[in-house]
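These notes concern the structure reproduced below.
The complex appears here minus one protein chain, its other protein chains still in place.
And then subunit A:
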Amino acid sequence: MLRTMARRLGSLSSRRIMGPVTCSRAALSSHGQEASPPADMSLPMYCDRVDTPLPDRPYRETLGEHEKSLKRKEKGPWTELSKEEKIALYRLMFRKTYAEMNTSSNEWKTVLGGIFFFVGFTGLVVFWQRRFVFPPRPRTFEDEWQAKQVKRMLDMRINPIEGVSSKWDYEKNRWK
């Protein structure tokens, strides 16, 4: 029960749900009475998912006369079905083949472009902040202060074995 719930949530989260849901999106947009009523989410739904090979219902449920006779023929031995009939039966059951599901798209370009755009915008925000928001820099950042700081560290023999004082030559009073 948990698995079917997870599958349903999974198919809800993926944006490849088929069937009446696309029609409901059309109904929500202001196009008037074009679309059929929104999908009944309490009934099993079809989905094209790589990890769910057998969706909850066939793709085409309302069949025409020709298709109904094909389904009757399907009840017999399959060796009597021609190749086109087998493909037609597949297309009744499924919307996309695995190959069609897995085709790549150009979405990554949009995503990357959006990322760069917003990173650039953030850069502008940061510049504005630096100019108008931040207080003056502390005096400990000045070069003279930093030099005096390092001199004091060397005087105190900070990290004399592997760290900063080990790189200073105390006899010649310069860096090694």
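By definition in this document, a contact is a pair of C-beta atoms (placed from the backbone, for glycine too) under 8 Å apart; a residue touches a chain by one contact, two chains touch by 3 or more; residues count from 1.
Quick note on the criterion: contacts and distances are computed from a predicted model.
Visitor: There's a gap in the complex where one chain should be. From "Mediator of RNA polymerase II transcription subunit 31", "Cytochrome c oxidase subunit 6C", "Mitochondrial ribosomal protein L2" or "Multifunctional methyltransferase subunit TRM112", what does UniProt name that chain?
Guide: "Cytochrome c oxidase subunit 6C"
Visitor: Of the residues A:51, A:155 or A:169, I need the one that contacts the missing chain.
Guide: A:155
Visitor: For subunit A, enumerate the residues touching the unshown chain of the complex.
Guide: Answer for subunit A: residues 152, 155-157, 160-162, 166, 170 touch the chain left out.
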